[in-house]
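All protein chains of the complex are present and in place, except for one that has been dropped.
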């Protein structure tokens, strides 16, 4: 059994990790830390876990995380990088669900997250935790930076097009829509039910942290310079993410060939579902599961290809993907503990 | 492996059965019928099942249900009673999720469902499928009438009080609230998003089919005459049911004793969670799971006891309970395939 | 034109007052205070008011509220009682939307609101602002305590029954459901979209501040002692309140006579709609308007009468009712500025 610790388990990615790990057959939940909730049984904060998770939150000092085999950080940006070195030195693997190990360029990190990176050396070592595009590196990694939710959809949606060199990399557009849980479990006015319900809006149109992360990864797929316009929007739903991706074709290519690019790329991927050409995937078809689904469109048979991508932002977009990485890092079958059937309706 | 057939799997209880059975370790999904959708792969109607359920709908004639070990009816009222006899004769067990085998009094059935009962003999034989109150009968049954969603909450909430004889059975009130999926997957104006969202209303206050079913079962717990006022309401949420039960105490009894009545009754029940006295259970703490949670209140330490009961109406209130019954009927551990952790948020 | 000031206009009752008063033909919006938002144009906080409300928030010190004809307090409990005396002395009328002038018994106020009442003398003078039951007093009042949202529905629903002496006053039950805006515009975890959406729960079952307020008013309608069990619940909708009221009949009375009690009581009331016997009013039928609708039921023709009451909690349950009171205090037609047609869908 893999002994698992979680640092900062009071937020949504934390409770989602608990949901997934509570039924993972190879995991023993060993420690979960929260300075503020020290001593509180996890199930008192999250009654959904009553009878299923017996752990209580403990203070970071006393959590004995070094006895774990792996520690997940479900914390604000900046926490993991302060603690990762000591854990690695103790032989503990680290998976960070925040942004500390996503950007390999520490200057970009400082620009977008407003703090210096305290262990740039580990950045080089860290693997970017998107299994479908970086599996080998994750398998041998001691430390993984779990991707952002939006970047997961953008990379998996654009990758086959960029790798095949059939679209203009300089003018990619990603119009993305996220459920409110993506904002985390923070007491802010804008995310109140009475504010966010029966409402729709864009945010961060002029700049968002997920742009540099995505560009850095997409750039690995082409020698031409990536230009990405990323527009996030807030949808009045709890979970779910829908990215509508636009790329201009630079070559004559028929729709079957386009479709084949995606089917070939993801044929053996257990968590990527390429739907029939012209489908309209719904976010709910992934609710509670680690599946990402996508479908291609070619409006008016013109020079634009549209890729529709959906996932559950808290699973494939966060905690499920982190568990998928853990499975790889410990040589388990990649789907272990992750075969939940989506909840619909 | 238990070979399972489903008659009428296009509705919400049908797709929920598929979700639960697709990961049940002792089940082999063998047939699913729908005359209208004959030939359509189930996953084409419900993309959430892509890659997880390979079955296609077949016409009832060709479905070879008699080769199954058990057949679930997720059909409108009246269908199961027409087919049950033939299946039983072929040695197939039957679990009906509709009302055909809930009411043991066929006159009541005819009054509330507007049709004669075509096999009143089987009514006598059928077990009422509420395991916590009727486990022994279910274990030995060939045919089970799965309880209504509201009745499940009312019975489990009132039972310890009635059995202990501490409340007035003649003036019970159940003010119940259900998510919209309880209405089924029917194209009716009143259940459109633009009608049911951001709205709350009562319905059926003057009379509802779940009253006679509940009264019939509650009557088994006391020799005094049951009087029940049941008020259903529609909540703008997909899943979830919350019943607020009111009973007048007829004896001096302290709160610890009240609480003990419930804890004793449900101590060994894997799917009933008695929360601390004075708690306020939330429906979402059961979302997607077979758990029912309840908590007691004694406002102003007066003569009224209030029981708050929550469940997922499609799981413990329907398909999960049906699978729980199946487990009992086939001598499996009662929790087999039913230990989903609720999805929260 | 009536010069109107608003103290504390940043919350939901504040912005709703602004919506109503912006189109009130006899009102000149003169001042709105917020220490925290001093200088900010109201329309910058609430873009819905762009082009319609030109005021900016000002600090309380500089707001020149004494130049107003009436000041509304849309503040937390305890603010109005600290400022009311000075305003009254300056000839300004006061309408408090919080609880400072609702409870006439200052001991009850201290018990439930956890602070001493700083001007108990004004309590005696203040009129309870429920026009349908207290119109004459409001008309001549200098100071009005605007009712709570739940108490408005309970009083208007129980009043005809209690006044006619046909029900048992000692065992009233009110099972009430409110939209989330009733919790105000406060950054609390429990009211986040991802917490409150697709969920239903009770709260405050063991005791709620609206109970003593309601009991105090209901007690004026009967010489027998009022006993009220009040159960509030949180509904995943923005606006709207639905109260399901239960009372036991103590006399033989037919349904027509029951219905006539209500029709006679409210025949001339512009904001109370007695629907046909057996109707199920929906909250959305009042959305955005000052209407309260109700309907009677008599399940099984038994000894219980059920009254279903709906309103928009922010209008008839708060700001609309306050404007209705203002109209009375300034001898305007009671409906002035309040004839919005509900928004449906």
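Note that the chains are named A, B and C in the order they appear, and that numbering of residues resets to 1 at the start of each chain.
Operating definition for what follows: a contact is a pair of C-beta atoms (placed from the backbone, for glycine too) under 8 Å apart; a residue touches a chain by one contact, two chains touch by 3 or more.
This one's a predicted model, so the numbers in the text were calculated from it and none came from an experiment.
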Selected from B:64, B:111 or B:185 as touching the chain missing from the view: B:185
Candidates C:35, C:52 or C:186 - the one touching the absent chain: C:52
Of C:68, C:238 or C:318, the one touching the omitted chain in the full complex: C:238
Contact footprint on chain C, counting only the chain that is left out: 12, 15, 19, 22-23, 46-52, 181, 185, 197-198, 238-239, 273, 275, 281-282, 284-289, 291, 293, 314, 339-345
Contacts of chain B with the absent chain, listed as residue ranges: 12, 179-181, 183, 185-189, 191-198, 236-238
For chain A, the residues touching the chain missing from this view: 171, 173, 175, 177, 179, 194-195, 197-203, 205-207, 227, 229-231, 233, 235-240, 242, 244, 246, 248, 278, 280-284, 287, 297-300, 302, 304, 306, 308, 310, 345
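Simple rule for what comes next: only the chains that are shown with their structure count from here on.
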For chain B and chain C, chains touching each: A
Centre distance in Å when chain B and chain C are each reduced to the mean of their C-alpha atoms: 39
For chain A paired with chain B, centre-to-centre distance based on mean C-alpha positions, whole Å: 36
Interchain centroid distance [CA atoms averaged], chain A/chain C, Å: 45
Set of chain A residues in contact with two or more other chains: 12, 181, 185, 197-198, 238
